[in-house]
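The other protein chains are all here in position, but one chain of the complex has been omitted.
Let's turn to subunit A:
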Amino acid sequence: MAATFFGEVVKAPCRAGTEDEEEEEEGRRETPEDREVRQQLARKREVRLLRRQTKTSLEVSLLEKYPCSKFIIAIGNNAVAFLSSFVMNSGVWEEVGCAKLWNEWCRTTDTTHLSSTEAFCVFYHLKSNPLVFGSCPRKNMQITILTCRHVTDYKTSESTGSLPSPFLRALKTQNFKDSACCPLLEQPNIVHDLPAAVLSYCQVWKIPAILYLCYTDVMKLDLITVEAFKPILSTRSLKGLVKNIPQSTEILKKLMTTNEIQSNIYT
């Protein structure tokens, strides 16, 4: 409990997130019907891997069907735009599957329009270069994750307003022996959500992986933010995957204009 300036006593939020008493109550009062509803909801929220065109489930794990030595994951609109314009426009990439998921936060139930600003997950593999996706055992696989965060999430002793955003930081697992193209993320900064989940998995199971984090003050699709990822193109992970940078920049510009919502309070 805490007293506000107006003298009222309110329940102060607990940083530790302990709403345990409510949870315990729910557990005690749960009827078989409640349990059934809960299980149905859990099934609805399961992540499903599908073959994109036919929408049938992939019988085996994606990496068993398409073993690869380099796995690149882009999370968020700017990271995805970078990957689409620079990496995926060099060479022929084939769609091999997608991940379908639903939770209470989703506003759509089906995605049919391909756009770098929508939130969904599609898997591609490079058709023309067998070296990138050869039949190497999983142990030799290297993972690269790209994502963005708002610059105010970055803790530093100077004010975040004075930082030269956008800028890159990296986090790598113990088994990733190459060097990053930018400084590593300094303490006490942390990463959570999907990038953290992937990196945690790789650290625990000793898979070499690196996360490139772009701190930016523009969270929507932005040219400068996407271009901040460019130094990654010179790293061992992505070297050789990008052929034509000027062309990629053109493609990126086109992507920006198609996604720009012309905002004008008079129209």
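In this text, a contact is a pair of C-beta atoms (placed from the backbone, for glycine too) under 8 Å apart; a residue touches a chain by one contact, two chains touch by 3 or more; residues count from 1.
Keep this in mind: contacts and distances are computed from a predicted model.
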{"item": "Name per UniProt, for the chain absent here [options: \"Guanine nucleotide binding protein (G protein), beta 5b\", \"Erythrocyte membrane protein band 4.1 like 2\", \"Proteasome assembly chaperone 2\" or \"28S ribosomal protein S17\"]", "value": "\"Proteasome assembly chaperone 2\""}
{"item": "Among A:S69, A:N89 or A:N189, the residue in touch with the chain that has been omitted", "value": "A:N189"}
{"item": "Full-complex contact with the absent chain, from A:E8, A:E33, A:E46 or A:E158", "value": "A:E158"}
{"item": "Residue numbers in subunit A that touch the chain omitted from display", "value": "1-2, 12-18, 20-21, 23, 27, 38, 152, 154-162, 171-174, 184-197, 199-200, 203-205, 211"}
